[in-house]
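In this view, the complex is presented without one of its protein chains, the others remaining in place.
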Amino acid sequence: MSNRKNNQPDSAVNAPSNGGTKIWRSLGELESTERFQDALDREFVDGSAQMETEEEREVSRRSFMKLMGASSALAGMGLAACRRPESLIVPFTESPEWSVPGKPVHFASSMPRANGAVPLVVTTHDGRPTKLEPNKLFDKHAGTDSFTQASILDMYDPARSRDFLQNGAQASRADFEKALADIADPSANIGFVFGDDVSPTRSRLMQELKAKFADARFFQYEPLSGDARKQANAAVFGADADVVVNFSRAKVVLSLDSDFLELDQQGSVSGFYKNRFIEGAGYNKKANAKAMNRLYIAEGGFSLTGGMADHRLRIAPSQVPAIAAEIANQLGASVLVKGGITLSATEKQWAAECAKDLKANAGKSVVLAGSRQSRELQDLCITINSLLGNYGKTLKAVNSGRGNLGDMKSLISSLNKGQLDAVILLTPGNPVYDADGFAEAAKKTKLIHLGLRNDATANAADWHVPAAHYLESWSDARTSNGSLAVVQPLILPLYNGVSENDLLLALLDGKLFDSSKDGETTSVSYDAVRKTFAALADGSDKSWLKFLRDGFWKDSSFAAATTLNAVSRQTINLPSAPSKGSLEVVFATDGSIYDGRYANNAWLQEAPDPITKVCWDNVAVVSPKTAKDLGVYDKILKLQPKGKVYGIETENAGVGPDGEGKDHANPLVKVTVNGRELEVAIMIGFGHADNVVSIALGYGQGFDEHDELKRGPKNEKDVSLVSVNRGFNSYALRTNNTPYLATGAKVESANKRYSIAMTQEHHAMYGRALAREISTMEHDHHGHKADFAAQIEGVKTQGMDSHAPENISLYKQKGSETWHEKAQADKHLYDQRQQWAMTIDLNNCIGCNACLVACQAENNIPVVGKEQVAMGREMHWIRMDRYFSATDGDEDNPEMIPQPVACMQCESAPCETVCPVNATVHSEDGLNTMAYNRCIGTRYCANNCPYKARRFNFFDYNKRNPLIEKNLYKGPGGKKAVGEAPHLQRNPNVTVRMRGVMEKCTYCVQRIQSAKAKVKARLKKKATIAGGSSVDVKMADSELRPKLDSVRVACQDACPSSAITFGNLQDGDKAKVVRSRNSARNYELLHYIGTLPRTTYLARVKNPNPSMPGAKGIGRATIEMY
Amino acid sequence: MSDTTIEKDPNKPVIPVMEREKLILNNRSYNWITERVCGILENKQPAIWWMLFIPSVIIAIVGVGGGLFYLVSTGVGVWGNSNRTMWGWPIVNFVFWIGIGHAGTLISAILFLTRQNWRTSINRAAEAMTIFAVVCAGIYPMFHVGRLWMVWFLAPIPNANAIWQNFKSPLLWDVFAVSTYFTISLIFWYLGMVPDLATIRDRAKPGIRKLLYGIFSLGWRGGNRQWSHYEVAYLLLAALSTPLVLSVHSVVSFDFATSVVPGWHTTIFPPYFVAGAVFGGFAMVLTIMIPARYIYGLHDLITMKHIENMAKIILLTGTIVGYAYLMELFVAFYSGAKYEGAAFFYRIAGPYWWAYLAMMSCNVLSPQLFWFRYCRENLWIVMGVCMAVNAGMWFERFVIIVTTLPRMWLPGDWKYYNPSWVDIMTYVGTIGLFLTLFLLFLKFLPCINIAEVKWTLPQSDPHHDDKEDLDDQGAESKASYQHELPDTTY
Amino acid sequence: MANFFPRWTNLLPLKIAVCLIFVVAGLTAAFSYYATPKAQRVGYQPDQPIDYDHALHVDQLGMDCRYCHSSVDKSASAGVPTANTCWNCHQHVQKGSPKLAPLRAAMGVDEDHAPIEGAVKKPIKWVRIHKSPDYVYFNHAAHVNRGVSCQSCHGDIHKMEKVHHDKSLSMAFCLDCHREPENHLRPLEEVYNLDYNAEKYLLENEIKNEEGERVTTQKEFGELLKKNWSIHPKESCATCHR
Partner (left out) sequence: MNTKRVYGYLAEFKSASALYKAAEKVRDAGHKKWDCYSPYPIHGLDKAMGMKKSILPYLVFCGGTLGIITAFALAYTTQVVIYPTVVQAKPSNIFTTAAFFPIMFELTILFSGFTTLFGLLALMGLPRLNHPLFESRQFARTTDDGFFIAIEARDPQFSSEETKTLLEDVGGSNIELVEEPAS
């Protein structure tokens, strides 16, 4: 370990904190910080160190690097005397309850979120939480998004805040307790700033605080919270009212600039997806277009919701109210629009037809406004919904019970008025960084900040308190529909962090609870939560235990709110429509790191933005036309970029003007708005509204000397290795008056370029029917008509499959499903019990990264860093392709179709036959297995994989920290990242791959294997309980089969739209996967090669409204390809 | 050239029409040949030798040594390869070098079987070239793998894991083919050299030289009871190498042809790879022999006839290769398979169009010059064309591998490929290594097959009744060669 | 000129060749013996902090394997007894025996079992004997629940006063059994009975196969069980490697 100490000047021992960028070099070193030592001792009592030799402790679990080393050494010497190094087994002293060595334990908890807590099932190994799954007990169609999946990594983040800071300098807990005592003086004016999530316990404590501190004020702040929406709702339904959507009742959904499927959720969306399945959620009905709902959206830049939409209107966000007003008027309102655009004929028609459709489905429709949109739009939205009589049917007005809270504006004003002696920040936001004007105002008060990261606010605050992660703390929360959900700790705070409730209680009781004392005395938060539960539900132990077990309380919901007064808006004033000269800047929510709070989360940083496919950075997105107007591109870019070859212009899949791979660099532009400036990289966004610039928020939090644009060192302390030098800080342009969009922006080229890493650099299908699509509308192509039924039948023969026969193998097929009888009889080669398969329903897949991140968490997939991604070396087992398609050559309004591609588990897998060492062969149950320890890395398999689903470890991504500048290229000289906290998240049932090994999706084979083992244990009980001798017991294959649909793979579990189905073909029609495979929409990707993939896709169905403008062109992305 | 021969050769009736061009000019004697060839490695090397040798050694050590050390210590990532383009430069270079190798075996084996006596002057050098090319080639597949220390998994040796190789994998075929090819070429080369080593041994003064040459000549005595076996053995080896050389490059082409990759999955690959190999190999032989011929004044041994014949072969094979290129395009178009079509379209007009252009002009157009006798006889042109062909053959492999992988089936994974500086360094290094080995060969081994060349002399025919006294002839010829060197025209 | 090489050199090449053959053969033999897991592991018998005597506990006192290795039929790992498992008996048996000092330390008590104030309970660190590589995922439960006894892989543990590595546990070893499980299968009741002997068992209770003939040998018996329980061990990679 010494050598590592050397290249780590600030060893964790003598310099416990060096800002955000501190990482442990090894568990051993980690121990030497004694606080972590006893954290370890208490939490994973040496038991977790089971089966590790002393020197192994440095090495991450299941990393078989050392093993290789050892074995080759042995081979080298070949001496009888040389044994493997002595290793120890250290069992617990007293076996803890529940824990069976080698068996995971599952607990119910939930993640508090602004738009409703997410009920979760948490998997723990030896007391370490390793994986989060949605709580299917709560909603069997629910999934999780990438943020939830990745939040577990935040807990293990090595750069996580661990120390109390006083004005950015390390301080002791005792000092803080003293400081807190001074503040907690009943006469003091204390301001509390909460997050947007709803926590009954917090609300209850708030009342108690009110009682204790008469002058206390309560605020609520998250940088992306929709204040306008709250106010609008409050005006109509009373203070802190909320509107919960019930999509399952909605036949028609109109979204006015709201990405309600992903980043702007306004209620559980599983209902929406249920209504997209045309064969029913269980694929057990006959395809029926009527069963399908219809989605209209009017938005600026593409959102995932926009990609799902049947009709998408491309319009500047500032002008969305104009459309809304038009629709409202069509429905009978009389709203006068002042200023803004004059709607074109098509736009008018769009609105009219949409209105018709809504009217026809009055009460069975939903109209949603982007929660960060203007107050005007919110009002219009309410008007329309009430005109349609949707309230009480598809929409439910409720009382969130947040209590009346002020917003950032009022906070700042009261700060400036000097009305607050102290402000206690409990919000997940980072106001010093993301709230305009807060930093100055806060100087006038004593700032106490509770947070997970050492971010700008933490370093600026008078006091920073290291927070406990939600997986470490007791609390409760409300889900989007108001069910009471429990937040229970899975592990004691790693760094003895303080939970929100602990802090609030400390103010009440005057003493801060020390979690390290937990066990001796029960956590105060626990008591508080339980008290709340008793008040809201039931005081009995029985129901409390049920609550903990289920993770939520069944019959609990928000109190319904009653309509107080109707909206009375007669006129709306719109800013003038954006034009070449004065553009509109939209401060978009980031698909990867939300508002910037996840900036230190490597999984999310590396997960490509679902729309732009940019990793590790944010960019300003503009439409092709605007890009040309701005003069950053000399010509309007096409979806399939043309290139000049031999002087002739050809459609040659050429390299775009920004370059490709490691040369990809986008032009920088200077954006001037609100009298502020920002240099930001610009990128073409197809389907983006003209003269609008969308810039995602949350990046550019700090830079060091390695920054490409030489912006650093700047705010270096606020960031970690993960978040340093990432993108551009668009908060700098945002003011409190323009939280969502700002108009009148000037944009000019800065004649510079900035390298951008993308996972997908070609956005069109180039005439290949890959992600297939059909329409419920009759489709007329040069005379020959095809109605819905015909189109469904036609799915299998779209594109080349319509004329080119598939390649036929010289041999009689012996893929495990299609084997001829003789082979099937050979149990050695063919498994009668299970044959696994998967289907991905493109009709529901929206292309969010939930599955991608879930897979990363489940399968120990390393992060590789920006440079490697740029070179095309990302390791995600699932590559989330998304294609734009412009039917009728209308490149301004393309459709967007996502297509997740992982290993297809081909029955006739090209990769297998070319491996010289038999490292990847077919298993009896139809998996295309990959034996990492046999692989020597010839990479031939990956070449021969038509889907390019294989990933190669070009470096020791697991052992060498790829985020340290150029570290990977230093070879043995590089810093090792072994034993860092994230390694505690590793799934012990999956090998951690070393350098030089090929890896890929294996259908979560570890889950399959444990399922098989379970069956055997069950049968054994049966056999022995039976009484007689086990010899006579007969066990049929059918019994030995894992329970129907009991094996669920990580991506399937995570998928929020249940687009992924996995199961056992041997279960026949009983298995959902078989039914979905039997659907006529089911097709094989690249069927022509004849690989017989086990993973198949179901074509996307668009449900256009025939009378809408451009309806003909919808759902035809691939239908006319031959 | 030929008419001068006739003048210089008084003791033959001048019948120009019937005259069959001599392989060895100026009626050289046995002794002259011995002197000439052994002279190369007995006298001091000319300055130019050192001027070439020292840089090549440095390049070899830095490029190959340094490059590979960095690679193994740090990871395959130091190359330009990516998850999109798993095989980049390394395999391009492998195929390039292995292709170069083939001409050597071809010249010695096939020309031997077909009794093309003109081979005798060039086969030794060509074979040497083969060995060295294969050495350079061998580096790549070996160091290309992700876990070098596990490469023994490729050898079918019984192990405690009871697991074996996959004999269905073209890569395993490759392992066997290339190693066999190397071994056989080495044997062929060495056996052919034994009598010549004996010659040097017998001329050497007692000392280290005599010791070494003595050991490696195995105590050869040149008795007919040895010669007769030797002849048979040589014939056998030639007969073995001929199918071998064809098979090896076919197997190499299987790496591509048996895959499902559009643009690789074509039945035309084996013949076209073999033709290409011969093509590139002959070009390389010429690129090496012409300077050597000049430096060591071997004009009488390596005559214009040799050069012309090789030029003709280059023309032939070059045209075959050109045909293959066009055929590929036609088949892709005719198959109606969208992906095939696209693959080839992107080759011509895709992001790597420049590579295709280079390949076409170097491999197909430039050899067409050899239709003209003038071009075949002007060594500058010959040299130029050969250089072009060498480059062209490298580009061919580049086109096949690099332009195909980054634009395969799913546009979603398309990404441009750039080599890294390590790629380039290592490649340059192998060139250095090749030159180093070849120069050492020139310095220490007979670069021309002495025994066989003697055998081709007219007086070697046991029934050729001899009039003149050979010794005088030899003496005179020695003199002639002294004053001849200055007025060499090449 | 005389011969440059003395006459004895004529035989030299032959001699060298012969020697080479022997050396190579010898090396191969040595390597193929010593470099195998068999040579590497079998016989490994380290000292344990407490020299626990399996022979005594299992053979003489007749304890069941599962008393200590309690998770063997529940989980992938058989589990090593926690200190308080030992304590269950040894708080009464063998009080104050010097052998049990580590155990008392783990329980934080002194010779006469009086708890020591503020003692840190340091767990016992057993030395690991059987260890499959990290990339091998062996599931104890899946085997013992299908009639494969502890004995098949660990040997006659119940006869070992000090445990040693008995079988090679190489991949070949695993494959042998996965290919011919009938050589190891036994009634589920007998899995933990280390004195089990197929022939004896078959003498005692009469077992007939399909054809109604009496089964007498392990092989036949195994075949029968394999059939009844439809046991088809897998040989594909994913069975053990993930």
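Note that the chains are named A, B and C in the order they appear, and that numbering of residues resets to 1 at the start of each chain.
Just so it is clear, a residue touches a chain if its C-beta (ideal position, glycine included) is under 8 Å from a C-beta of that chain, and two chains touch if they have at least 3 such contacts.
Because the structure is predicted, anything quoted here is derived from the model rather than measured.
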Partners of the unshown chain among those that are drawn: A, B, C
Residue among B:Thr74, B:Thr199 or B:Thr287 touching the omitted chain: B:Thr199
Residue among B:Thr34, B:Asn81 or B:Thr287 that touches the chain left out of view: B:Thr34
Full-complex contact with the absent chain, from B:Val135, B:Leu240 or B:Val331: B:Leu240
On subunit A, residues whose C-beta touches the chain left out of the figure: 809, 811-816, 818, 823, 829, 907-910, 912-913, 915, 918, 921-922, 1092
Residues of subunit B (touch criterion as defined above) contacting the omitted chain: 29-31, 34, 156, 162-168, 172-173, 176-177, 180, 183-184, 187, 191, 195, 198-199, 201-203, 214-215, 218-233, 236-237, 240, 243-244, 247, 251, 254, 450-452, 454-455, 459-466, 470, 474
Positions on subunit C contacted by the hidden chain, ascending: 1-10, 12-13, 175, 235-236
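Rule of thumb we're sticking to: only the chains that are shown with their structure count from here on.
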A-B or B-C - the one linked by more C-beta pairs in contact: A-B
Mean-CA-position distance for subunit C and subunit A (Å): 45
Residue numbers of subunit B (touch at least two other chains): 163
Interface hub residues of subunit A, defined as touching at least two other chains: 921, 934
Interface residues, subunit B side, partner subunit A - complex: 70, 73-78, 80-87, 141, 144-151, 153-154, 163-166, 168-172, 175, 255, 258-261, 336-339, 342, 345-346, 348-351, 353, 357, 405, 407-418
Subunit A to subunit C touching residues, read off their complex: 45-47, 51, 62-64, 67, 71, 74-75, 78-80, 82-84, 86-95, 100-103, 827-828, 831, 919-924, 927, 929-934, 989-991, 1002, 1005-1006, 1009-1010, 1012-1013, 1016-1017, 1019-1020, 1023-1024, 1029-1037, 1040
Subunit A-facing residues of subunit C, complex: 30-31, 34-35, 39-41, 44, 46, 71, 73-77, 79-85, 106-107, 121-128, 131, 133-135, 137, 139, 141-142, 145-147, 187-189, 205, 207, 224-225, 228-230, 232, 234-239, 241-242
